[in-house]
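Showing just some of the chains, left in place.
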Amino acid sequence: MQHYILRIVCDDRKGLIFDTMKILLAHGSNILENEEFVDEYTRKFFMRTEFILDGDINQLEKEIKNFFKTSTKIELLPKKEKKLWVLVTKEHHCLSDILVRCFHKDWNASIQGIISNHEVLRKFSEMFGYSYYFVSHENKTREDMEKEISQIIASKGEFDYIILAKYMRILSEEFTKKYESKIVNIHHSFLPAFVGAKPYKQAFDRGVKIIGATSHFVTAHLDEGPIIAQGIISVDHSYTEEDLKSSGRDVEVRVLSETIRLLLEDRVFINENKTVIL
Amino acid sequence: MQHYILRIVCDDRKGLIFDTMKILLAHGSNILENEEFVDEYTRKFFMRTEFILDGDINQLEKEIKNFFKTSTKIELLPKKEKKLWVLVTKEHHCLSDILVRCFHKDWNASIQGIISNHEVLRKFSEMFGYSYYFVSHENKTREDMEKEISQIIASKGEFDYIILAKYMRILSEEFTKKYESKIVNIHHSFLPAFVGAKPYKQAFDRGVKIIGATSHFVTAHLDEGPIIAQGIISVDHSYTEEDLKSSGRDVEVRVLSETIRLLLEDRVFINENKTVIL
C-alpha cells in the first residue's frame, strides 16, 4: 500500500476528471482526496488527486502518460520527505520556525543546509545539527557569489525547494531561471503595495492600518512572481516603524510556514503569473 | 448634566495631560474616557477626553482656550447628532448600510440628503424618507457639476461630513479644499496597492490571496489622503473578477461603517498625511 499524489496540468477539455478516474480505478486505486480547477481565462485544467495503490505504479503511470497529450504536465509523486535549502541573512524568525518544525518532524521535510551571507545564524543552525554555509557577498560579483551558492546546492544532490527565509540579496535572472519554480521568497509587505526595499518604512510613512506579508515564487522580476499566500495584522497610529517590523515578523513567519506546508503537500500549481492552490 | 468631548491637538510639551485635567477637575467635570498620543516624529500631542459637566461649559472653554497657545487646535463638542451628506453613483451597498443605520437610529447621525450623478438609487433613498438630488455629469464641466453639488449642500446649512459611498467621479482640487477634512471616501482596494481605477481587475490580474478596502480623507491627490480604516478578506484562485467585486463589496461596507462610527464619536484626528484614532 503506497500513498501517491497525481498532479495534472493541461488544456481543458470535456471528461478530463472522468478519464483520469477511469485509469485510477482500473488499477484499484483508493482515492483519498481530489480537487480540480479550470481557469476560465487561460483554459487550463489543474487537478490534484491523493490516492493509495496496492499495485504497480509504473504501469499506471505509463497509461496516464500515454493517455494525456504531450503538452500535459503530469507528476506522480510518492508522498515522501521533501528536501529544503534555506537561505538567510541575519534575521532569525523565519529560519527558527523552519528549523523547529523540521527538527521535531512536524513537517515531512528535511533540511539540506542553511546558506547565508553572514555568520550571525551559524551557532543557532548548527545547534540543531544542520550544516551552515557562509558565502560572503563582499569583494565579489553577484555572479561569483551565486556560483558559489549553486556549487554548495549541487554538492548535496537533488532537492525540492530553496526557501528565502529573509535572504536580503537580490538574485540574478540567471539564478532564478536555473531554479525556476523552486525558489520561494517571503516578502515583508502586502504585495503589490510597498514593492522593493524598506516596506515597513513605506508603510509607516503612508500611515496604513494593516500590514502584511506575501510569499511568492521568485522570478527574474523582483517581487513580481506568482503569489502563494498572504497574511495581515492590524496596526494603529501608535506603532513606530520598529513596532511595525516586530509585528510584521510574526506575520512573515505565519505566511512562510503556511506556504511551506502547501508546498510539502504538493498543493501549489503555477498558472502563468498566479498560483492555483488545490 | 451634559456630555462633552474635548479634543486637543498641539505641539507636545511636559505636563499637558496634567494641565488639562486640572482645568477640567476645577470645574467639577466627571471624566468618562481619556486617551492621548504623542507623535514622536511630528512632536504633536493629541488628546480626546469624554466628560460630563453639570455647570457652565462656556467658562471652562474660555479657560482651556486661554491656557493653550494660539497654535493649538481645541474643539469642545457637545455629544450630539452629526449631519451627513452621502454621495453615490450606482452601487447601493454602502448607501444601504448608512440609510439602514440612520433610519433605525443605530448611529447618532442624520442624513441631509443623497446626491448622485445617476437616478438609479432615487427610489431606494426616498423610500427611507431621505431627499435625493440628481446632478448629472453629462454635458458640463467638472467645475459646473461641483458648483451644483456645493449649492445643494449649502442650501441645507451646516453639516459635518460628506461621505463618498461609492461615488465614482474624481473631485477637483478646489472642491476637496473647500471641504477640507470633511470628505471621506471608501476606496475599493487595500491602499496603496491598486491605486486608481478598476482595482478588482488589477487584483485579479496580480493573483492576490487577500483583497481589501480602505477609507480615507479626500485630498487633492487621488487616493492619497490620510487613511482612517482598512479591512480585508481572504480570496483564492477560484474567484473571478466578479467574485472579487462581490466579496469586496462586503468589506467596503464594513470598513466604511466602522469609519463613520469613529467619525461620529469624534475619534479621528488628522496628523499630516496620517490619522490618529483615539
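Order as written gives the chain letters A and B; numbering starts at 1 within each chain.
Just so it is clear, a contact is a pair of C-beta atoms (placed from the backbone, for glycine too) under 8 Å apart; a residue touches a chain by one contact, two chains touch by 3 or more.
Note that the structure is predicted; figures quoted are calculated from it, not measured.
Each protein chain is a copy of one sequence, and the assembly as a whole in this entry counts 4 such copies (shown in place: 2).
In this section, only the chains that are shown with their structure count from here on.
The mean-CA centres of chain A and chain B are about 41 angstrom from one another, to the nearest whole unit.
In the complex of the two chains, the chain A residues touching chain B come out as 37, 39-40, 190-194, 206-210, 212, 226-232, 236-238, 240, 271, 273-277.
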